Structure formats: structure tokens, C-alpha cells
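What follows is a single structure, and I will ask about it in a moment.
Only one protein chain is missing from this complex, and each of the others stays in its spot.
By written order: A, B, C, D and E. Residues from 1 in each chain.
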Amino acid sequence: MTEDGIRCDGRRLDELRNISIKVGVLKNADGSAYIEFGKNKILAGVFGPRDVHPKHMANPDSGILRCRYHMSPFSVTERKNPAPSRREIEISKVIKEALQPAVILKDYPRTVIDVFIEVLQADGGSRCAALDAAAVALADAGIPMRDLVSACAAGKVADRIVLDVNNEEDQEGQADMPVALMPNLGKVTLLQLDGMLKPEEFKTCMQTALVGCKRVYEVQRKALMEKYFQNGEQ
Amino acid sequence: MTEDGIRCDGRRLDELRNISIKVGVLKNADGSAYIEFGKNKILAGVFGPRDVHPKHMANPDSGILRCRYHMSPFSVTERKNPAPSRREIEISKVIKEALQPAVILKDYPRTVIDVFIEVLQADGGSRCAALDAAAVALADAGIPMRDLVSACAAGKVADRIVLDVNNEEDQEGQADMPVALMPNLGKVTLLQLDGMLKPEEFKTCMQTALVGCKRVYEVQRKALMEKYFQNGEQ
Amino acid sequence: MTEDGIRCDGRRLDELRNISIKVGVLKNADGSAYIEFGKNKILAGVFGPRDVHPKHMANPDSGILRCRYHMSPFSVTERKNPAPSRREIEISKVIKEALQPAVILKDYPRTVIDVFIEVLQADGGSRCAALDAAAVALADAGIPMRDLVSACAAGKVADRIVLDVNNEEDQEGQADMPVALMPNLGKVTLLQLDGMLKPEEFKTCMQTALVGCKRVYEVQRKALMEKYFQNGEQ
Amino acid sequence: MNSQILDQLKREKILDLLKTGKRIDGRSLDEQRPLIIETGVIPKANGSARVKLGNTEIITGVKIQPDKPFPDLGDKGILICTAEILPLADPNAEPGPPNEEVIELARVVDRGIRETEMIDLHKLVLIENKSVIGMFIDSSVIDSGGNLFDACSYASVAGILSCTVPKWEIKDEAPVLVEGVTSKPPIKTLPVSVTMARIGDYIIVDPTKDEESCMDARITITTNSDGNICAVQKGGSDGFTAEQLIQCSETALTVGRKIRKQFETLM
Amino acid sequence: MNSQILDQLKREKILDLLKTGKRIDGRSLDEQRPLIIETGVIPKANGSARVKLGNTEIITGVKIQPDKPFPDLGDKGILICTAEILPLADPNAEPGPPNEEVIELARVVDRGIRETEMIDLHKLVLIENKSVIGMFIDSSVIDSGGNLFDACSYASVAGILSCTVPKWEIKDEAPVLVEGVTSKPPIKTLPVSVTMARIGDYIIVDPTKDEESCMDARITITTNSDGNICAVQKGGSDGFTAEQLIQCSETALTVGRKIRKQFETLM
Partner (left out) sequence: MNSQILDQLKREKILDLLKTGKRIDGRSLDEQRPLIIETGVIPKANGSARVKLGNTEIITGVKIQPDKPFPDLGDKGILICTAEILPLADPNAEPGPPNEEVIELARVVDRGIRETEMIDLHKLVLIENKSVIGMFIDSSVIDSGGNLFDACSYASVAGILSCTVPKWEIKDEAPVLVEGVTSKPPIKTLPVSVTMARIGDYIIVDPTKDEESCMDARITITTNSDGNICAVQKGGSDGFTAEQLIQCSETALTVGRKIRKQFETLM
């Protein structure tokens, strides 16, 4: 990083990588989205509400949400074994719990909404990008939602708090903090941290991430509008 | 191969290896057969029609057919891991689909017919030999059938089309084509090819294999007659 | 071993290692026990009678008993993979069959009683110690029983029959014979042998083990009384 | 609605149309759906392709890395094609270990590329018997719209054609990457897989998902640039006559030539 | 018909007969079913046997190949016995990973052969701590008619006895096969497994499937040529008295001697 805070990929400290989201990219899924977030390339597809198999997993009082975050074998530098790793299982769980507050499940007892995420190419912040695509795919599937969910990481690199850590920064960074926000309800639904932050830095880092989440929200909103409203405006 | 077409095991181009089939060799299975086809030694056992477990696999409109092709650890040169390989799973599927057209499943809704095949010693053409035994075992189990299924491979070795490729020929052969036929209905129910054939050779090879299937059919028929009609004739 | 039969840990030929049993050590389990038997440290927890999952395993005429014997990764010298080994699966089965004669299952159709055993530290004779704890845990769970089950091994070390073989003796011993007894009904419900015994030695070894079982029974009985009768006496 | 009844009605409708020489989507019987191939879609992979065949869509990535040769095959590099139906591609696909259908799909794709000898594996050897180059061609079905066999095969071939192969040198018996030097993969021929379905007495090329749901039998035939037939896989729960199969082999060659031209533009 | 009621009726009938000293198939209580042993049935294996014990039938193949020794056991070759109940052998057997019954079967067969020290494993070492000979004795139950323990054990022993052991020489620290030179395996003793069931107060040798379905408890005792008792496994959901167990050990020795004679004809 340069002294005036220009990062290895040319961004300023508080600058997001390029993000583009396409809605409704899959024909079989009930809803879908494709996101490019920096070098991340991620697909999300949603099915449901539909019957639960195996049946004993169904909840008679509410729908359930399931989530699978999966990386393609070719998505990372060394070919990845296609069987889900423990890391992928954990990320699937935190993504599910980040989406769940936004999804109105009570109206669909005994059903399941399945969110399937495929990371085609991974870069830093893939779980946030995955969440962003998944939230849009849920909306595209017509699932009733209280809010969108918008996610973005912040971190500490070369002793500075930066927004949206990329892969190279993550490798030698001092902290990485993925955050997800329901932007209208103001609730943080995912928060993780790996690294080392002073209490003040913790606050700054989270605030930085939340600013990022709100910017991501605008991209998500625009993508949905582009699909659902011909001229891109309501 | 010699110039006048005598093969490494002394056979002519259009000659089958020795085949012997015994019907009803197992006491627990509803039907069974044991085949020796060259050096192949293969058992087939059939159970059913019987209840399906797990129940959700049952078809309310028809019986289903399941098939497992499995090789004993000692059946090949290097000891084989007893867990089913991807190759065994694929062969199980093509054998099932080769037998299915011959089996009248409509009369047995919600039931399953299980065909279990064990390759005790493997030689070239084990999937064909397995099919031959399985078809006889189905008949022995009293399952209503439209026809038998008779299988035999042909291939290309030293630039010539030969019937019934053995192990040594397969190793250095140019093509191997397993074929299964419903001999009375004239339908080919299995066809695979590994290798390289000119379009004309493809036709010749298939015709050669079909001739072999019809000869195998005679052996199957005789074996069933020997069991079911005392003097070997109807 | 010395010539007058003093063993590597100072015991006489017919002497048990120290045994202590605590009843009701777990809060979630319906019944539980903790045993220290020599250097063995083993927990047993019992749940049930309770509903069976998956349901098709339920027996409409009787309850069923299930048992899992499992070793912690840190319980042995080399760290053990936490997935159950074939040895653990076999021991689970023989322990289940050793407990089953003592448990009155007929009164609880369609239910299961689950016995979970965790070997925290393993020494010679861990399956016997596990059984001893499990029987006490079943009693603590209020399961109706015909009798307790008390287990102890005997073996052959340096050409002598000894009671309660420890780890070092087992390593270089000539035979190890774990035995379980229903002490009041006089039935042997577990008997295994690894080693080499003359017919006479076989008898002596079994009788020695049975004497050990009866002594173990006293320890089990005392532990249950300490929990259920304030002053340690009925 | 009972899906079996639905399939029956669909079959009647499809058969009625076939009698008039037409298909539900307006194609002729031996016509493939439009094939769109885009390469280089996964820059972090050594090669990649995104293929659309009608409503079916595949992404394939190729990873190239040094490996140990298989025993007794020490003079050949390693080539492994896999295929996976992602759960987002199909309402009936389930996450978890591959079922028999997916295993067949992967093995048929692999066989087509292997048996045509598309890649000269002898050129992927670093030290005989000790160190070779491995190519892993992983295909993910992201939208399942029928005829996954051909779509995955085309994506795999396109992915391979798009590859840049890194260079490794041997130092102290171990392969060391030479930065900045790459080459094209050693291509010998272009395999083309053509899948046909039989519905009643009609053979149709490149079946859609609807056509597959009511077909009687299926056949996949892979040919190479020299017009040889190199791999065949019959599937489905009924059979073919010998004449139909010979007809299929001819169709596979004819249709294959068109696809091969499309591949050639990628080279 | 409810199988529990059926088993109950079967038990009553069997017990009634046992009171008169008879069994359903006419045998006396301590009589085994006829044992038929055929060896060399799988020529591609290094040893093999097909064993019929009444209605139970087993095929065992032995594969012998160089291997690395287990850590801390560098002065011994490797011996592994497995057993599998093929799904064609029994209407209740299921394909898939072995359940606890099959694991017990395999481990009891293995233990009988291991604890009697049938094979001198020290003679299977090529280079101490580095390279040894491994013997894999795989038994497949092809017809399940009761007493799989003894039948698999007999088939394993017969398979071993029928072995020709290839010769390997060490070149550059690696084993190289010496063509055309073989030897017999280093046999020290002949293990004989004898399984008995208790039904009520009666102990019967070599139970059939029907007898097993209503037995109270089971015991398998393996003895060696010197008349030692080397391996025991009690099974079943009830117990034995100490007297019954001593009676069983004597029966195992007596019955074992007959079987051992049959083995000796194979040497």
C-alpha cells in the first residue's frame, strides 16, 4: 500500500471492488442471480417453497431455510476436491443464519426454501459476495422478505482499516471481518472476524463494513429493478 | 494373431470362448445362475418382486428393477477394494437398462426386482457374461419376461474385427464393443464402444457381436431347459 | 513377574486393580456412571426408553437396546481418529449382547434404550470396565433389570493364569479372556478369548475371571447404594 | 398432477408432432439446438468454457498441475474429466455424493475425450515413470435442459482448446514452474459427441429435457476428426434395432462435422 | 405372517425335537452338517476355496502381494482376513458398507487364524521394517444357511492351504517378482472354528439358519492342532452357564479334530 492509502489494486481505503449483479440467470431455479465482485464469480439459485425431503425434517409451524455454499474444483489456485470441506459447511451455516432474519418463513409451514450457491471463481470476500447473490436470488424467486441482506467485508491491512479486502490483502492482512446487514431494518445478520483488532479498530472496521454493505445494497436494488422494471426505475 | 486369423488363445476370428451356464445354483435367491465365459466366473442372484425399502423409492404404477454389478476383491490381478468403484456403478446402470426392456414390470406396482451380480473371476467381456447370467437368473426367478437378453462383445484386434474379445486382446486391442440383444424381439438393449472404428468397421463389428449374442442365446436356452425339462427338450 | 507371583504393578495373581464407580455423574443422560478401573477412565450414559429414529427400526413387540462403545482421540498413546473403528463396532456389539439378557425390554414396545460409552483413557480390559459402568448407568436410569452385569478379564501371563490383565501384561501376555456375568442369575453374557490356552487353563482362566466379576459386582452394588441410600446401607 | 400421467400426455403430443416430421420446439429431427461457446470465463483456471446448448448450460474449468503417473502408465500424462449436476441446475438434483446418473455422465464425457485420443498424453511427461502433467477437466451443469452428455462434452473440449499449459522444469527430480512460459495443449483430434433419443419409431438428435422424460432409449456416439467412431453409450430403458443404430452412427458423423467446425474456430 | 410369531412356533417345534435328542434335519446335537471343500476354484488368485457347509456356501480368494509392514511390526508379514455377505446370499443382506454383524463375522474369522498362529508371519519378511509379504484372505458368503462363522473360517483356512506363494527378490530396495518360482505358505498349525448355539437347555453344534433364528446364545471356539483353545466369541442376546461353556470347549476340541483331518487332506 502506498503512504497515501492507495492499495495494491489501485483502490482507495474505502473503495469497493467492481460489482455487477445479474438477476434471473438460471432457467430451472425459481430465482437466481450471478454476481461478479472483484474476481469473485458466483451463482446463486433458489428453489421453493417446496416439500421437504426427508419428511421428518419438516417443521409443522414454519417453513425452513437450507443453504449450501460450494466451491467449484476450478475456483481456486490448487484444484479443490468437489466434496464439501468443513470450511464450506461452516460458511453454509453462517450464510443461512444471515439470510434467515430477512425471509418470512411462517407463511409456508412444512416447506423448505433451498438456497444453492456455487463459487465459480473465488477471491477475497467470497462469502459476502455469495450472500449478496443469494439475497437477490431469494427476491427473484418471489419469496416474501422483510428486507434484503447486503454483505461486505472490511479489514486491517498494513495497519489501516480498509473496505472490501481482496485476496492478496487477505493473505498478508492483519484482520478480515465479513459483515452482512439488513439495510432497511439496520440489523447485522452476519459478523465474523479473523485477525487482531484493538477495540477502537473493531468499531471502525465494523462501521466501514456497514458503509460497504449499504453501497452493495444499491447495486442489488438496481439489479432487481433492471429485471423487474423495464426502464430501470420504479 | 497369425496371418490366417488364429488368435492368441487359438480361436478363429468369429469364435466364442467356451461358455457354460448353470441355473438355480443358489438356495436363498429366488432365481440364480452361474456362468463361466472364458475365464469369467460370475454369479447372478435375483430377489423379487418384493417390497421396496426405502419406501419412497417405490413406484405406484410399476415395479422397479435394481441391479448391482460387483467384483470380488480376488477377481482381478491386483486385489480390488471391495467398495464399489465408479466403473462398477456405471456397469450396474447399463446392465439394468439392458435387462429392463425384457422384464414385464407393470404387473408388480410398488415392488422391486433386485438383480445382484458377483464377478468371482474377471476376464475380458465380464459385463456381457454378467448380463447373460442375470437374464437367466431372472427367468429362473419366474419373473415374466418378453424375451431373454443375450450379450456378447466384438472388437478390433490387429486391424481385424473379432468376436468376443478376451483379456489379452482387450489390453492391446483397438476397439471393444459390448452388445446385448433381445434375440426374439431383435432389439439391441446394450451398446457401448471404446476404441476407434471406421464407419464400415462399426457396422461389421456390431453385426459380428449380434451373431455372437444369438449363439449365447442358444447356451442360455439350453441351460434353462436342462433345469426345467428333465430330458433337456421341451 | 516375580517367582512368587507378584506382577509388574505389584498385584498378586488374583488381585483386581483399583476400581471406583460414581453413579449419576451426568445431568442430561437419564442414567450415568463413571468408572476408574486401573488406568481406565470411562463414562457411560443411558437414554430411554424413548422413541426410535429411524422408525422402521422399532420393534412392535419389544423395546430394543443399542450400544455405542467409543474411544476419545486422546484415550490411547497415539492419537486415535474419532471415527469408529471396526474394533469399536465389534465391541459395541458384544457389549450390547452382554447387557441385553439383563434388561427387561418386553415392557417397552417400539422404544429404544441407548447406551453410550466413552473411553476417556484406555488401559487393559477397557471393554469389561465399560460394561461395568454401562450396567450401573442402566440401573441409574431406572431401567427394569433382571440382574446387574459385572465384567472382568482374566488371562495368561508368563505361563500363569492371572486376574484382570493390565495394558503391559496384555502386550506380552499369552491370553486375554474378557468375561461378563449376571452375578445373581449365574449366566455368562460375554466371553471372548485371544491367545492360547490348554483346555485345563481355559477352565481355570474362566473361573478366575468369574471370581473377579463377583468382586466387581460388590463395587457396583456399593456405588448404587451410595447414591440411592443415604448411609450407604439398605 | 401425477408426473407419470403428465409424461404420458407429453409423449402423446410429441409423438403426434413427430409423425408430421416436427418437434415441439420447431426443430427438424436431426437438428441440434443452437450451441454457444464462450471460453476463458474462469481466468484463474488454465482453461475454461461456458457452453449453452439450448436451455442447457455448462461451465468447465481446466486445472493443469504436475502429478505422479499411474502405475504402468509412466509414459503418459494424466487426463481426468469429471461432471457434476449442481443442485441449482435442476429441481431434482440433490447435493451429496454423485448418483449413478452423474457417474455415467462423467464417465461417458471422459471416455469420448480419452478414446478419440484428443490429447497426446505422451507429450505430458516430465520424467518417465516419475513426474507427469495432469489435466483435470471439471464440468459443472448450471442449468439442466436435456442432453447433458453432449453439452458437458462440448464444454470439456472447448475448455481444453482454450488452455494455456504452464511449463515445468525438473530440478532435483522435482518439477519447478517456469514463470511466463506457456504452450498450447498437444491436440491430435477433435472429438464430437452426438446424442440421439428414440421416441417410438423416431430418432431425434439433441433431445430436450421434455423429450428425454418420454424417450424410449438414448444413444451417445463420439466421433473424431478422421470420421472414426470412438465411443458409444446406449442408455434408457428400452432398445434400438440394429438398423436404427447404424442410422444413428451416420447421423453422429454428419452432425458431428458441423460442431467440429465450431470447435475449429476456437483453435 | 409376522416373523416374530413364526420364530416362536419354530422354536417350539425345535425344542420339542431337542427334548427327544433330535434336530430338524435329523442330525444329533453335536453333529456338523457335511463339509465339502473344493480348492483352486479361482485360478487368478494365489489360493482359493469353495466351501459348502450344509446350505451355507462360501468362496474365498487369497491374494499375495508385497506390502509395507505395520509400524512396530517390521519383523512380520501382513495377514488380513475379511468376510462379506453378498446381497445374493440372503434376502435380508443389503449392499453397502458392512454392518456390525458382518464386521463381527470378519473379525472373528480373522482372530481365529491369527491367534492360533496358523501362518508363521516372520517368514513373510522381505526386508525387515521395510518390505514384507501381505496375504489378503477375502471370503464372500454366496449362500447364507446358518453358521457363517465356521463356514468362512473353513474356507479361509482351505484357501490358505491351497496357496502358492510367489517369490520376490529385493533389487534397489524394491521387491521384484521372480517368475516361475513359488512355495507353499509357512503353515504352523491348523485352526478349526466350531460354533455352537444354545436353545433352551440344549447346546447344538453348527446351527442352521432356522436354528439361529430362535437360539438364545451362540459361541464360537477356535482350537489349534495342539489342542489349545485360541479364540472364543460369545454372541446372541442371552448367556451361558459356566458349565455349559466348559462343555462347549470340550465339544469344540472333539468336533475340531474331525474337521482338522479334512484339512490335512488338502496339504
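Worth pointing out:
By definition in this document, a residue touches a chain if its C-beta (ideal position, glycine included) is under 8 Å from a C-beta of that chain, and two chains touch if they have at least 3 such contacts.
These numbers come from a predicted model, not from an experiment.
In the entire assembly, the chain absent from the figure touches the shown chains A, C. Set against the missing chain, the residues C:Asn59, C:Ser72 or C:Thr111 yield one that touches it, C:Ser72. Of the listed positions A:Glu97, A:Glu168 or A:Glu226, the one in contact with the omitted chain in the full complex is A:Glu97. Considering the complete assembly, chain A touches the hidden chain via residues 61, 86-87, 89-90, 92-94, 97, 100-101, 177, 182, 185-199, 202-203, 206-207, 210. Taking the whole complex into account, chain C touches the unshown chain at residues 26-29, 32, 39, 41, 43-45, 47, 50, 68, 70, 72-79, 82-84, 114, 116-118, 120-122.
Throughout what follows, only the chains that are shown with their structure count from here on.
The chains that touch both chain B and chain C are E. The chains touching chain D as well as chain E are B.
Separation between the centroids of chain B and chain D, computed from CA atoms only, is 27 Å.
Residue positions of chain A touching 2 or more other chains: none. Residue positions of chain D with contacts to 2 or more other chains are absent.
Of all possible chain pairs, the ones that touch are A-D, B-D, B-E, C-E.
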